[in-house]
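I have a structure I would like to understand better, so I am pasting it below and will then ask my questions one at a time.
Complex shown without one protein chain; remaining protein chains in place.
Now for chain A:
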Amino acid sequence: MSRLIIGPFNRVEGDLEVKLDMKEGRVEEARVVSPLYRGFERILKGKDPQDALVYAPRICGICSVSQSTAAAYALAGLEGVSTPLNGQRASNMILATENIADHLTHFYLFFMPDFTRETYGSEPWYAGIAKRFQAIKGEATQDFLPARAELLHITGILAGKWPHTLAIQPGGTTRSIQANEQARLKSILFTFRRFLERYLFGADLEEISSLSSYEALEAWLAAKGPDHSDFSRFLAISRTLDLAKAGRSCDRFMSYGVYPQGEEQTPLFAQGIVMDEQALPLDSAAIAEDVSHAWMVSDEPRHPSDGQTIPDPGMQDGYSWCKAPRLNGQTMETGALSRQLIDGHPLIRDCVARSGGNVENRVLARLLEVAILVPHMQAWSESLDLGEPFRHHGKGLPDGQSVGLVEAARGSLGHWLSVKNGVIENYQIIAPTTWNFSPRDGQGLPGPLEQALVGAGLREGEVDPVSVQHIVRSYDPCMVCTVH
């Protein structure tokens, strides 16, 4: 048995270290370390509840709008204020913009460059992939960065800026747009769609989002060939490297649901869980955070409405600043794969039924979600009614408890808020990567990534397994959210 420590683990958002116990060239046990603590939950105590809208987004520069949204939902719940349809559509568009920018930042900047590593130098596909996806100098980066910047112009119109906007408020958004700006939103989406259809998919978005089974995907890839688009390049590499067999984890999936639509607030992507291949409703009362292996003062597992954060770097069994959230005592995987599975997309259902949660399916679900979301954004931008309000104002915040649940790009994000005497008494946050990259719990149950890494092997001549790089990044981790 030998121990391998990988860090700084980059091309993830924030700081990450992975400790591996290796046996006969395979990972026997993994421990995931979040090495940075900033203490936002403690900063928020005693503040004006409205100021959560300033502090919470600054937990994370890549999921900033998701943090705003969760905080605004929690405040709106407490205040009892509803959101007008324009506010709902504008909020959805801002969140979707961040979500898509994040998915593609992950794909182009964080995930694909790993296939340009030296270890793949003798693969027949290497030269083409290196030319396209090389870090910093690759063609794809040059295509992607301007497209991403232009997509983010949507936030310039609807939210002032990204990241760290204050435009998302309980009851809607602060920016009522005019007809020329609505026209501009449409043209930005038109242009971004063209980028996706030209470079990422080489096909209409509807052609991608209507792929309904693994066989249909195989047939699509066979018809187009590996060099057809960035999507097909990924699929082809994934097939040759068997990435559908890499990084399988607990196969229990969770989504809080996201993008409320209409007066009924029905989420575009449904809420729920999938375990033992069964779709079930989510019972958020069954969430508890365990701190037995975190650098936190020891405590019973607690529901976040009653949670506490008391750091203690001297804790004997602690090895991460990350707490271990569990649902009914079990680990849950969260992210685009969970979201699309729970929403029942037939391609994702079929892929998960065949091979579970794994590197290929996680990346596939992310790209599929981009193809699904952009047409919805187009519809939301069309349906903004410029004669109607974007925000309802509440009558002030009473004392009490509330919760804001949303899906960030990386998965389920929850804010649990208690207000007493007009100030924040307690604020607890569980971010997507807190779920995915949690340490062991009091039962010794490893977190989802820790489970996913077991069995990862070395390629010939490797000391530092590249498979670990793929598995870790397949979750698109956000470490600054994880500990906050």
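The rule is simple: a residue touches a chain if its C-beta (ideal position, glycine included) is under 8 Å from a C-beta of that chain, and two chains touch if they have at least 3 such contacts; residues count from 1.
Convention: contacts and distances are computed from a predicted model.
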Omitted chain (choose from "Metal ABC transporter permease", "hydrogenase (acceptor)", "PTS EIIA type-4 domain-containing protein" or "PTS system IIA component (Fru family)") - UniProt protein name: "hydrogenase (acceptor)"
Touch with the omitted chain, as defined above, among A:R26, A:H164 or A:K186: A:H164
Residue of A:E13, A:E79 or A:D441 touching the missing chain in the full complex: A:E13
Residue in contact with the excluded chain [from A:Y73, A:F110 or A:F231]: A:F110
Interface with the unshown chain - residue positions in chain A: 5-11, 13-17, 33, 35-39, 42-46, 48, 50-51, 54-55, 58-62, 64, 105, 109-110, 113-114, 116-117, 134-137, 141-142, 145-146, 148-150, 152-153, 155-167, 169, 172-176, 178, 184, 311, 313, 321, 387-391, 393, 464, 469, 480
